[in-house]
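One structure, as structure tokens, below. Some questions next.
Yeah, one chain of the complex is gone here, protein chain that is, but the others are all in their spots.
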Amino acid sequence: MHSSLGVAVIGVGMVGRAHAAGFRTAPTLYGPGLPDVRLVAVADADPALAGDAARRFGYARAETTWQAVAEADDIDVVSVAVANPLHREIVEGLLAAGKHVLCEKPLAPSVADAEAMVAAAAAADSIAAVGFTFRRSPAIAAVREQLASGALGSLVHLDAHYWCDYAVDPTGPMSWRYRGGPGSGALADIGSHLVDLVELLGGPLASVRGATMGTTITERAVPLGAVVGHAKAELSDVRQAVENEDTVSFSATYASGSTATVTASRAAFGHANSLGFSLFATDGAASFDLDRPGEVLVADRSTPAATSGFRTVPVGPAHPYLTGGLPMDFPGVGYGQNDLFSFQARALLEQVAGLENLPPCPPLSAGLHNLRVLRAVVESAHAHGREVALQPVPPHALATTS
Amino acid sequence: MHSSLGVAVIGVGMVGRAHAAGFRTAPTLYGPGLPDVRLVAVADADPALAGDAARRFGYARAETTWQAVAEADDIDVVSVAVANPLHREIVEGLLAAGKHVLCEKPLAPSVADAEAMVAAAAAADSIAAVGFTFRRSPAIAAVREQLASGALGSLVHLDAHYWCDYAVDPTGPMSWRYRGGPGSGALADIGSHLVDLVELLGGPLASVRGATMGTTITERAVPLGAVVGHAKAELSDVRQAVENEDTVSFSATYASGSTATVTASRAAFGHANSLGFSLFATDGAASFDLDRPGEVLVADRSTPAATSGFRTVPVGPAHPYLTGGLPMDFPGVGYGQNDLFSFQARALLEQVAGLENLPPCPPLSAGLHNLRVLRAVVESAHAHGREVALQPVPPHALATTS
Amino acid sequence: MHSSLGVAVIGVGMVGRAHAAGFRTAPTLYGPGLPDVRLVAVADADPALAGDAARRFGYARAETTWQAVAEADDIDVVSVAVANPLHREIVEGLLAAGKHVLCEKPLAPSVADAEAMVAAAAAADSIAAVGFTFRRSPAIAAVREQLASGALGSLVHLDAHYWCDYAVDPTGPMSWRYRGGPGSGALADIGSHLVDLVELLGGPLASVRGATMGTTITERAVPLGAVVGHAKAELSDVRQAVENEDTVSFSATYASGSTATVTASRAAFGHANSLGFSLFATDGAASFDLDRPGEVLVADRSTPAATSGFRTVPVGPAHPYLTGGLPMDFPGVGYGQNDLFSFQARALLEQVAGLENLPPCPPLSAGLHNLRVLRAVVESAHAHGREVALQPVPPHALATTS
Partner (left out) sequence: MHSSLGVAVIGVGMVGRAHAAGFRTAPTLYGPGLPDVRLVAVADADPALAGDAARRFGYARAETTWQAVAEADDIDVVSVAVANPLHREIVEGLLAAGKHVLCEKPLAPSVADAEAMVAAAAAADSIAAVGFTFRRSPAIAAVREQLASGALGSLVHLDAHYWCDYAVDPTGPMSWRYRGGPGSGALADIGSHLVDLVELLGGPLASVRGATMGTTITERAVPLGAVVGHAKAELSDVRQAVENEDTVSFSATYASGSTATVTASRAAFGHANSLGFSLFATDGAASFDLDRPGEVLVADRSTPAATSGFRTVPVGPAHPYLTGGLPMDFPGVGYGQNDLFSFQARALLEQVAGLENLPPCPPLSAGLHNLRVLRAVVESAHAHGREVALQPVPPHALATTS
């Protein structure tokens, strides 16, 4: 048990900022219990970005290398939110230095890298977790509970999508998002979250099949300066080919025999951030879309026949993420995606402190498995849709969040 | 040009009744123009059912054989709404007798049968059409128009489903719906409509892949008496195996290169009759669900950025199906699935009379092509999801309804 | 018990056409039981309109006076769908001639006229009913049943609206709708339906208060020719003042002590035909909008706390209007406003034939009471919102439809 916890964030792009804010808010959730939290450092290769983030989010200092974080004695817990080719080196270095680590998804560019990271985590004494933030959605967690409790019976089919429109504008700038081979586009960026959701709800997948991948906008202009997040940019005359997929779809079979259909697109006109699903089971059904993060639709056998129908359930204080989790916490009070990072940060700090309130963060092995599914999707696409089997996963490898 | 048109309906189960009502209502739509319509006969192997239907829907006589219809001199137009193994013989017989024929989908149990029917139609002088009734949905037609006009740009991806719950109750009786091999279940019954919708919106498919098929309720009790439609029944002690799929899913690639994901299920808890889709294109997007038949969601580039979003478009009198198509025809007046049969009957009668108001009914070749897609889905499922190519279709084979 | 029933419709504008179609469809609902129905005559002062309607809806002859209908021996049942200043004379004449009469709402331009009509009905042997068509909405009837059964507890408050946009266009032509004093505008045209709905759901009102009335478009151009329904028209240069209200609102107190707020507008931008309400009671709540005629929202104490919420209930075959009421009648099959006229026509024919299936049509006294409420609203508006008490109504005067 620590007497206080020092935290740091590496990478202060859009997602890194959300981590930085999450650690700041985490101690304000759920009342007393947590050791003191010290906001020690943010690190970014760009010193101006690092300095601004440190000031804005109240971190004591700004660094420009991850090594400075690894070497610091006053830091216990670190979020890694940089481009994923850098994940392995940084996570291995932080673990070697005895830090607790939360690494953004997808874990690494290759399964081999991810396997090495899992091995490093196994050899370390500290916590090594992957940031599947949507597991912290009170709404998604509520659906998972309904399924896990058996209230809905056995899953029959799940139809899931993650539709964004950040790549729908042909005049949007070329960026790292559009580089790398097939599978490194929508599949890695948003499909990674989606695959985790698919398995969170229905359990481990046994195989995928029927994958398709398409690119709508095949080249883009290189911007004149740095771009953070999905911001607009001034463009140069240089155009480069988009190297990866805008849209991906596949079917999957769960180890349980149930089925799923999955689509992810970053070129889905009109859908700013639509992560959603409809599932039906033997005794019920449920739907969710991030467009309306505060509600889930649920149908089951509990209602009188004459007035049965899907219930629009406002996610509320019956759930640990909201009971005591926000200053105002009655039903209908609402929450946003930034709050998920606060819940995630709180869960990690509780794990480090040996507390038990929120479900723990999923281990790196969940990130490795996720990567194997993504790779199988790419293989299936290359093999004209043929089924690609996945190696079985022991339950603990995916962990659980409720 | 006929001076009057005599009509008949063969088969008076649930769908046959809808045809019978459709012909009765058809002349009341769109004001004058149509020749007089005589409601001559309904035919059903069950004389009691035939008699009741004739009385209820105002047909002059009830018959118990299709031959009686084929031989009648006072009948010009016939709807065929019997079990699909009977389609070929009846349609060929009616065409040989010079009748205009509207045959329910799916056209036949086998592609070979359907090919024979198409050949018979080619040799006949009369109209031979297939009943893809949902083409008559004002909402679906409105989306098709938006796509066809280019207002939404090029299709990127279509996600379509047909979810029903008529097979969700394990105590529901065994029936013809649950007999026949893989592909004769949800795929033939509701998937057939869905495939037609998928091609109506995005054009001909080039291939399917990744098919999965599953059966949730694997055996059912044989009922003690006849069952019409989806009615409840008293059950015997005899249980029989369900021979075909409750749920089917697949991916598809259009000839244009766009993609689609498709799921159909008759065991979709909570979904009474949910035929729907979400599509996104390069300049817009649209969604529809039969749960809300009077509205479509449309997004495009026409709205100011600060207030852009999906528009809930109430389908109204801007569309031929509603302008003059119902006694009260202002926006928001609503319509139901029974009205689609009236529109379909009207379109057929107009075709026979040589009028041009509603889009004509699709030819039998559209039903043949539909069957080929269904067969390809079954093949893909058997081949572990591998892609199955479809033979190219000349545009006129699918016809058009707007 | 008649051996056959002859029907006629007086007035073939938009609403008259719906009546004409309703009688044609009525015998096709609910299977055998009804005597034969003969479609005898439509009458309209405009012979061309009358002739077209007779042809379109299959009535044997067209007349140009109501007297011709009253005098005809082969007519038993008559719908009156003309401008309401003509109602009294026609209804009295028809009743005197022994016809069964269904009169459109509002019953008359004045309470005195309506009282005379009720007196005439009391003296007659035949049925005299008023056409509150929305009582035939399966959705509204389903909510009424929930309330009447006590499943929702006691009503606390009802918020009801009828928002249309037929008067939102400043270039729409001057017409009879815009003539007459305060109360003859939105209040009479659509508020009349709304008041009936308010009392159908919550019982008789004891008083109204706080009425406001406003006119958005204060003058309109006179059209160059006749206009049917809400159609566009060519305009002359002559402009006339709009004499009545576009928008009206008021509060009301039920005899039970519950309260209601009510707004009606014909100038409600974007709302084609939005008749709706939200009500909450001590043990439940419900909402409906005609925008989505096939569903009601219901919340009550039947669901588990963790997943409670408003249920989107698809109105279906659990209800008499749909069980056997349409050729295809499973849940989710949908229906439109034209179907309500078929249900209403069927109910009237059943009443005449002494059958009991659908709830009977409300008597003229319900139309009289309705008019008294409308008049009280006008009085309250004139008296700066002061409460205006209504005379108590014996329950049978409002009748019941379930």
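For reference, chains read A, B and C in written order, and residue numbers begin at 1 within each chain.
Just so it is clear, a contact is a pair of C-beta atoms (placed from the backbone, for glycine too) under 8 Å apart; a residue touches a chain by one contact, two chains touch by 3 or more.
Every value quoted in this text rests on a predicted model; they were computed, and no experiment measured them.
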Contact with the hidden chain (one of A:191, A:204 or A:293): A:293
Sole residue of B:106, B:314, B:367 or B:385 that reaches the chain not shown, by the stated touch rule: B:314
Sole contact to the chain not displayed, among C:247, C:273 or C:342: C:247
Positions on subunit A where the hidden chain makes contact: 14-15, 17-18, 20-21, 24-25, 27-28, 31-32, 52, 55-58, 166, 229-230, 271-274, 290-295, 314, 316, 326-328, 330-339, 341
Positions on subunit C contacted by the hidden chain, ascending: 152-153, 156-157, 159, 161, 163, 168, 209-212, 214, 216, 246-247, 249-251, 253, 257-259, 261, 263, 265, 267-271, 278, 280-285, 299, 308-310, 380, 383-387
Residues of subunit B (touch criterion as defined above) contacting the omitted chain: 142, 145-146, 151, 295, 297-298, 300, 302-314, 318-319
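Please note the rule applied: only the chains that are shown with their structure count from here on.
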Farthest chain relative to subunit C (centres taken as mean CA coordinates): A
Approximate Å spacing (C-alpha centroids) for the pair subunit B, subunit C: 35
Interchain centroid distance [CA atoms averaged], subunit A/subunit C, Å: 54
Contacts with 2+ other chains: residues of subunit B: 271
